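So the structure is just underneath, and the comments pick up after that.
A single protein chain has been omitted from the complex, and every remaining protein chain is retained in its original position.
The block that comes next holds chain A.
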């Protein structure tokens, strides 16, 4: 993948010269005909497939890139991966570099921060490419306000999955007993959504009592200390541990181990980090569940959506607002489906989501 990246850079250098003559004309004409879907695609033949991620060195984005490759394989094309290593400036210059190629491209990108999104989608609009953004965008900026080249924005709401994963914890406890909740940074949006999910689940389960909730700021170290203190405070009444992410759940698990309670008290988390998945698979310490956004889906469906817009299979101007800015479904991972999240899905399994990238819409982002 890195080779492709370098190849891209070299190719960009060569193409820069030709772009001076052809590219400038193509760019201006592409922005003229931006309301005609696939307008540029027919003229250059093929749509370039591009993924914009942070880094291949973290398993989440590596899986995302793998999903994109599965989509690429489904239409017999290679996928270029742009990794910005968490650098917003680099990310933007890589995106602008795509424009210089003079070829229509489909980009599926995870903008570094909300404030980067606007610059990215405007650069893509100018270049006549098609982009799907995920996770971060400013709340008051929507794809239909910018252009049809910003096909859609996909994000995830922790409330629904929060309720579901809490239910998994309660079921494991037999529907009765006290739990302690370890929260993320209290004013973070996912922290709020996930805790709201827990509260919804608590209402549906009168047998469960929330003994205490404390923040550990998403940190494994802090979660260990907080769990120790809460275990001292509530003693035998603690029958389950709820944590707003896997890092903290794993910290809490260490506290349970130190107290000789690992395997006796169930734990849940969010994010599906590799170590949590391994704990779920082994079952030894009663790590009951976590929540995954399914990075393979994010890579495959997001790229497919951008490609379908670029190739003209989807008319962006006819999409609803819900289809252009939506919360996608998350999956609760338990022992039953954990193997699906330890390795990439098969080509057949992911084809459904490639064919219909909207299949996992939960609700519109308002």
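Rule of thumb we're sticking to: contacts are C-beta pairs under 8 Å (C-beta built on N, C-alpha and C of every residue); 3 or more make two chains touch, one makes a residue touch a chain; residues count from 1.
Definition applied: contacts and distances are computed from a predicted model.
With the options "ABC transporter permease", "Malonate decarboxylase alpha subunit", "Sigma-70 family RNA polymerase sigma factor" or "CO/xanthine dehydrogenase Mo-binding subunit" in hand, the undepicted chain maps to the protein name "ABC transporter permease" (source: UniProt).
Within the complete assembly, A:228 is the residue of A:88, A:228, A:281 or A:351 that touches the hidden chain.
When the whole complex is considered, the residue among A:178, A:274 or A:312 that touches the unshown chain is A:274.
Interface note: of A:254, A:322 or A:340, the residue touching the hidden chain in the full complex is A:254.
By the touch definition given at the top, chain A reaches the unshown chain through residues 55, 57-59, 62, 183, 186, 212-215, 217, 219-222, 224-226, 228-233, 235, 250-251, 254, 257-258, 273-275.
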